[in-house]
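Removed from the display is one protein chain of the complex; every other protein chain stays in position.
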Amino acid sequence: DDNDDNAMDTYAAAVISSDQLGNTEMRSKLLSVQQIINELPGTHPRDFFSLSLTSLGDASRKRRAMMMNQYSVKNTIHPWFILPRGSEIVMAFGCMRALITREKAFIFDAHKPTIKQQALRISKQIMRRDRFAFRDGEIIFHHNGGKKNKTQFEVIMIEEIVREVCTMYRRRIHLYEPIVNSLMDRVASEAISPSGLHKLVPLKDSLQRFEMNVKGALRCITDLLSNDQDMVDLLLTEKAIAKSENRTLPIELHGNVEMMLEEYARQLSSTLLEIDFMLQRVQSKQDMVAITLDANRNRMIRMNLNLTIGGISLAFATTVAGFFGMNIQHGFEHAEGAFETIVAGSCLLGGGFLGSCYSHLYGSG
Amino acid sequence: DDNDDNAMDTYAAAVISSDQLGNTEMRSKLLSVQQIINELPGTHPRDFFSLSLTSLGDASRKRRAMMMNQYSVKNTIHPWFILPRGSEIVMAFGCMRALITREKAFIFDAHKPTIKQQALRISKQIMRRDRFAFRDGEIIFHHNGGKKNKTQFEVIMIEEIVREVCTMYRRRIHLYEPIVNSLMDRVASEAISPSGLHKLVPLKDSLQRFEMNVKGALRCITDLLSNDQDMVDLLLTEKAIAKSENRTLPIELHGNVEMMLEEYARQLSSTLLEIDFMLQRVQSKQDMVAITLDANRNRMIRMNLNLTIGGISLAFATTVAGFFGMNIQHGFEHAEGAFETIVAGSCLLGGGFLGSCYSHLYGSG
Amino acid sequence: DDNDDNAMDTYAAAVISSDQLGNTEMRSKLLSVQQIINELPGTHPRDFFSLSLTSLGDASRKRRAMMMNQYSVKNTIHPWFILPRGSEIVMAFGCMRALITREKAFIFDAHKPTIKQQALRISKQIMRRDRFAFRDGEIIFHHNGGKKNKTQFEVIMIEEIVREVCTMYRRRIHLYEPIVNSLMDRVASEAISPSGLHKLVPLKDSLQRFEMNVKGALRCITDLLSNDQDMVDLLLTEKAIAKSENRTLPIELHGNVEMMLEEYARQLSSTLLEIDFMLQRVQSKQDMVAITLDANRNRMIRMNLNLTIGGISLAFATTVAGFFGMNIQHGFEHAEGAFETIVAGSCLLGGGFLGSCYSHLYGSG
Amino acid sequence: DDNDDNAMDTYAAAVISSDQLGNTEMRSKLLSVQQIINELPGTHPRDFFSLSLTSLGDASRKRRAMMMNQYSVKNTIHPWFILPRGSEIVMAFGCMRALITREKAFIFDAHKPTIKQQALRISKQIMRRDRFAFRDGEIIFHHNGGKKNKTQFEVIMIEEIVREVCTMYRRRIHLYEPIVNSLMDRVASEAISPSGLHKLVPLKDSLQRFEMNVKGALRCITDLLSNDQDMVDLLLTEKAIAKSENRTLPIELHGNVEMMLEEYARQLSSTLLEIDFMLQRVQSKQDMVAITLDANRNRMIRMNLNLTIGGISLAFATTVAGFFGMNIQHGFEHAEGAFETIVAGSCLLGGGFLGSCYSHLYGSG
Partner (left out) sequence: DDNDDNAMDTYAAAVISSDQLGNTEMRSKLLSVQQIINELPGTHPRDFFSLSLTSLGDASRKRRAMMMNQYSVKNTIHPWFILPRGSEIVMAFGCMRALITREKAFIFDAHKPTIKQQALRISKQIMRRDRFAFRDGEIIFHHNGGKKNKTQFEVIMIEEIVREVCTMYRRRIHLYEPIVNSLMDRVASEAISPSGLHKLVPLKDSLQRFEMNVKGALRCITDLLSNDQDMVDLLLTEKAIAKSENRTLPIELHGNVEMMLEEYARQLSSTLLEIDFMLQRVQSKQDMVAITLDANRNRMIRMNLNLTIGGISLAFATTVAGFFGMNIQHGFEHAEGAFETIVAGSCLLGGGFLGSCYSHLYGSG
C-alpha cells in the first residue's frame, strides 16, 4: 500500500494477436496488474509470481542501482517453464515471459529493446508461416499447401518462442567458436602473457552460465515431453471445443506437440554438447598452460644450476688468487713460473669441479 | 530417569492458531513432552526423534560447551521432511520444526530469537493473506476476492513455512553475490595478498553448506511431489470431513498442493543453480590464482637467470683481475698498455659469455 | 575334508532370546555349522556364504597373519543386506551379522569383544523397550502405555541392530568434527609443517571409508524400502499366523516397517551429508595449502631476486676494484683524489644498475 | 525467394534401390527439394530441418569460408536419430543422413567422397547379404539357407548404416591405441620435451569429441530400444501389409529389430569403455608429467642449494684474503708462517660453515 505509484504497478507488454485470416499484428501496451487480470481472467495469482515480471518502476530502479554500484549486477539465471492453465498458457522460456491465450499472446518485459525486437520477429514469422518458407542458411523449403499445417495459434506461438530462443543459442555458439579456437591455437607459443590467461576466466564463466541456461531450456522441454496430459492441455482451442461439446480430449492428440518439442529438444541437446566440448577444451587449455609453465620453469632452473656451477668454479680460482694477493710473504713472489703454475692450477681446480658436477648431474641422472 | 530436571524436559514453542474469522494469533509457550502429547494425541513417538528438538536444558548446555571449546561448534545440516500423519503434519524444513494440526501449529526451538521472529512473521502473513498483497520487490498483486482462495489452515501453514525458508535463501543469495563479484574483479590485479586467498576457503565452505541445505529442501519437496497419496494426506481438514462421512479422499485432490509445491521447487532449483554458478566461479578464481602465481614465478625466475648470467660475466673479469693482483711476478708489471689490454680482454671475455648465454637462451628457445 | 579341526567349523554367536513376558536374555554360544542348521532348519546354504562368517579358527589365523605381515591388514568394507527368508531373516548390517527368527536372534562373530558388547546393549535395550525411555542426549520421552507398541520380536530386533549401527555412526561423526575443525583453523598460520600435511591423508582415507560404509547402509535400507513385498516378508510372526490360517499377508501391512526404516534412512542420509561436507572441507583445505605454499614461494623468490640484484651491484664495484688492484701500472697510483673518484664511480655504477633493475621490475610489471 | 539459384536448392544424394530378386543398385542423383518431396510424398517438412542437409551451394560456400578464415572450421557434433514416419524412416546416424522407404534409400550429403564411398560399400554389402558371408577379421560364417533371413529392405538398410558407423568407430579405436600406448611408454624417460606435451592437448580433444559422438550413437539406439512402438513402426513393409488388411501390427513384432539393435548397442558401449579408458590414461599421464616435473625441479633446487652453500664457504675465504690484501699495514706482512696460518684458518672457517650447513640440512631434515 505504501508504494503504489503507477510505474510500480505498470508492465510493458508486446501483444501479438492473429485474426482468422492469418493476419498477425503486434502492439506495445502498458498494462497494470488489474488490466492483465481483466484480459486474462483465468490466470492464477501464483503464476504471476513464477513469471517474476519486472514492472517499469523496478526496471528503472535496477538501472539506477547498477550505475551506482558495479557489484550489484545480477545476471539472473532464467526460470524455465511452460505451464498449461485453464484457458491460458503461462510460459517463461529464456528471456521471454509470455501469457498465451487462443487469440492473443502477451510477451512481457517489453521495455527491453531486445525483447521488443524478438516479439516483432515472432509476429512476422507467424504471418509468413502459411507460406512455409524457412531459410536458416541451411535449407529452403517451399510448401504452399497450407491446409495440412492448420495448427492453432497457441501452438504456433509456443513453437515460435521456443524456436526464437533455440536459434539465439545456436547463433551464440557460433560467436564462441572462433574465440575458443583462437585460444587453442595459441597453446604452442611459449610467450603466454598473464593478460592472455585472464581471458580464460571470463570465457569459462560465460560458457558455464550459457550451459546452465541451455540445460534449463532442455530440462523444461523434456519435463513437458514426459507428461502427455500437459502436452494435450496445451491445445487450448481443441480443449475449448471439446468442453463446449462436453467431451474430454483424448490423450492421443499430444502427437503433434510432441513431434515439435522433440525437434527442439534435439537442437538444444546438440547445442549443449557443443558447449560441453568447448568447456572441456578450455579446461584442457588451462591444464596445458599450467604444465607448459612448469616445463619452462624447469628449463630455466636447470640453466641457472649450470651457471651456478660455473660461478663456483670461477670462485675457486678467485679464492686462490685472493690468497696469493694478500700482503703477506709467501716465498714465491719472485719464483720462476710460479704465476703460470698458480693460474693453471687454480683453473684446473675450477675446471675439475665443473667437470665432476656435470658428470654427477648428467651422468647419474 | 537420572536427568529429569525440568529444563531437560521443557521445550519452547511458538503456537500459531487461527479462528474461523481468519484472525491469527501467536503465543510463546513452554511445554513438556507430556503436554505436547496431551495437545497432539495422535503424534507418533518416532516423529519426536526425527524432529530432534532441543530442550531448554540442552540449549543452555550447548551454549556453555560452545563457550568453553571453540572446536565443538556443530553446524548441523538440517533435517528436511514433511510427513503427513493421522491428524497432524510433522514438518522439519530448514531451521523450522513444526507440528501442524487443523487449527494450530507448534513451531519448536522458539527459544532462539530468529525462530521466534520467523514465527511472528508467518503469523502476520497468514492474517494478511486474505487480502492477498505480496510485495517481494518484484510484484504487487491486489486480489480481494477472498472466496476463491479458501484454502485450509494446514495448507496455508505449510506454504508459509516453505515460503519463509525459500525467501530466506533467496535473500542470502543476494548477500553472497557482491562478495563473489568483488572477488572475481580482483583477479586482474597482480598483488594477490595471501590474506586475500584465505577468504576463499570460508567463502567456499559457506557456499557448499548453503548448497547442501538448498539441495535438502529441494529433495524434500520433490519427494513429496512424486507421491500423490502423501500430498492428499496433507489435507487434514478434508480428510477429517471425509472420514466423518465414511468416504476416502479422491487422489485427484492433490492438484492444489502440487501446484503450490511446484512453484517452490522451481524457486529452490533456481536458487540452487545460482549457488552452483557461484561455486564454479570461486573455483575458477582459485584455478586462476594458481596459474597467475605460476606465471609470475616464471617471470621472476627468468629475470633471476638473466642476472646470474650477468653475475658470472663479472666473475670472469674479477678472476682475471685476481690473478694479476697476486703478489707474484708475472712480467707485465710495467708493460705499456698492459692494464688497458687486460681490462678490455677480461671485459670481452665476460661480454662474450653473456652474449653466448643470451643467444642460447633466446635464440634456440 | 582336509581341514576339519573343530576351530575351523566353530562359530561364536551371541544368542538373544525373548519370552512372552518381555524378558530378554543374552547368552554366548559356540556353534558348529551343523548345530546352526539344526537350530535354523530353513536357512538357505547360499545365505551362509553371503554372511561370510569368520570361524574361530579363521579368526585366530587372521590375527597371526596380521602380526607377521603389516601390509596384509584388510579393512573389509562390510556387506549390507536384510534378506527375508521363509522363517528367518538373514541380516548383515555394518559389523553385525545376524540370523533372526521369531523368538531368537543369533549375532555372529561374537568372538570380537565389540560385537559382544553391542549384542549386550541390544538385549538390554529390548528389555527396556516396553517402558519406552530413549535418551540420546536429545530427548526424553516416557511412554508407559506398552499396549500400542506391541511390535513383534523380529521387527524390534531389526530396528535395534539398525539403530545400534546408526548411533555408532553418529557418534563417530562427533569424533571427526573437532579434528576437521582444528585442521581448518590452522589454515591461516603460515608455518605449515610437513608433518601437519601428513595428517591430511589418513584423515581423508578414514573419512572416505566411513562414507562408503554409510552409503552401503543407506543403499541397503532404501533398497528394502523400494520393495513392499520384502518389507511384508520381514513380519515373520504375522506370516506364520497367516500361513496357519491359509491366507496371504496383505501388502498394506508394510506401513509400520516402512515408517521405521524411513526414519533410519533419514538419519543415515543426514550423516552422509555431514561426511560429504567434512570431505569437501578437507579437500578445500588441501587446495588452500597448495596455493599458500605457492604464494609463499613467490614471496621468497621475489626477495631472492632483489638480493641477486643487490649482489650484482656489489660485484660491479668488486670487479672495478679488482682491476685497479692488479700488479700492473695504470698511472693513477698516486693521483690526487683517484681513490675517492674510483670508489664513488664504481658505487654509482652498481647503484645505477640496482636502480634500473628495480625500475624495470616494479615499474613495468 | 531472394536466393533461388539452383545450387542452393540442389542436394546430392546416393540412391540405393533393391528389386525383388535381391539385386541392389546405387546411383548418384542431384535432387531439388521439390523432387525429394515428389519421390517421398509422406515426409514431414520438420524432418528436413532435423536432417539439416547441406545443399551443393552451401557446401561450396562453406569450403570457401574455410579457406579464408582458419578459425571458422566447425566440427559439428552429429545429430543422432532414427525416426519412423508414416511410410518412410528419417535417419541421421553419424555422418550418414538418410531417408528410407520400402524400396529405396536416399543417402544425402553424397557430394562428400567419404559418404559416397560408404553408400557404395553399403549397397555391396546388401547384395552379398543373402549369401551371409561376414568376415571382420574375426569370424567367417557361411549360411546358404537364405530363406530364414528374409528381412525387409528397410530393416537391412538401417542395420547396414548402423553397422557402417559402428565399424568405422571400432577402426578408429585401433588408430588411437598405438598413439596412446606410445605416449604412456615415454613417461619413464626424463627428457619430456615441451613439444611432446603439446601433443597431449589435441589427442585429448580428439578423444573427447570421439567420445561425444559414440555417446550420441549409443543414446540414439538405447532411446529407440526403450520404445517398443517405435521399433514396430520401423517395419514399413509389414505396416503397409497390415494397413492394406486393415489390422494393426502387434507390438510383439519388435523382437527382431530389438535383437539387432541390442548387438550394436553392446558394440558401441564397449567402444565407449575403450575411449573412457584411453582418456583416463591420458589424464593420468598428464598428472604424472606434472609430478615428474616437480620432482626433477626439487632435485635441481636441492643441488643448487648445495652449490650455494659451497659458494659461500669460498666467499668466507675470499673475504679474509681480501682483508689481508688491502694496502694497509696489518703487522703480519713478514711474519713467519702467517701465510699458511691465514690460508688454513680461512679454509677451516669455510669448511666449518659448509659442515654445519650440511649437518643442518641432512641431519635434522
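Order of writing sets the labels: A, B, C and D. Residues in every chain begin at 1.
Here, a contact is a pair of C-beta atoms (placed from the backbone, for glycine too) under 8 Å apart; a residue touches a chain by one contact, two chains touch by 3 or more.
All figures in this text were calculated on a predicted structure; none of them were measured in a lab.
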Worksheet item: Which chains here touch the chain that is missing from view?
Response: C, D
Worksheet item: From the list C:55, C:101 or C:123, which touches the chain that is not on show?
Response: C:55
Practice prompt. Among D:37, D:253 or D:315, single out the residue that touches the unshown chain.
Written response: D:315
Worksheet entry | Contact footprint on chain C, counting only the chain that is left out | 1, 3-4, 8-9, 33-34, 44-46, 48-50, 52-55, 58, 69, 71-74, 77, 79, 81, 190, 192, 194, 197-198, 200-201, 204-205, 208-209, 212, 216, 286, 289-290, 293-294, 296-297, 299-301, 303-304, 307-308, 310-311, 314-315, 317-318, 321-322, 324-327, 330, 332-335, 338-339, 342-343, 346
Worksheet item: What is the set of chain D residues that contact the non-displayed chain in the whole complex?
Response: 132-143, 174, 177-178, 181-182, 184-185, 187-188, 190, 259-260, 263, 266, 270, 273-274, 276-277, 280-281, 284-285, 287-288, 290-292, 294-299, 301-302, 304-305, 308-309, 311-312, 315-316, 318-319, 322-323, 325-331, 357, 361, 365
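Rule of thumb we're sticking to: only the chains that are shown with their structure count from here on.
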Item to complete: Give the fewest steps needed to get from chain C to chain D, where each step moves from one chain to a chain it touches.
Response: 3
Worksheet item: At the chain A/chain B interface, shared numbers over all numbers used: above half (same) or below half (different)?
Response: different
Response to the item:
Per the C-alpha means, the centres of chain B and chain D lie apart by a whole-Å value of 39
Practice prompt. Between chain A and chain B, tell me the centre distance in angstrom, where each centre is the average of that chain's C-alpha atoms.
Written response: 24
Response to the item:
So chain A residues touching two or more other chains come to 190, 290, 294, 296-297, 299, 301, 304, 308, 311, 315, 318, 322, 325-327, 330
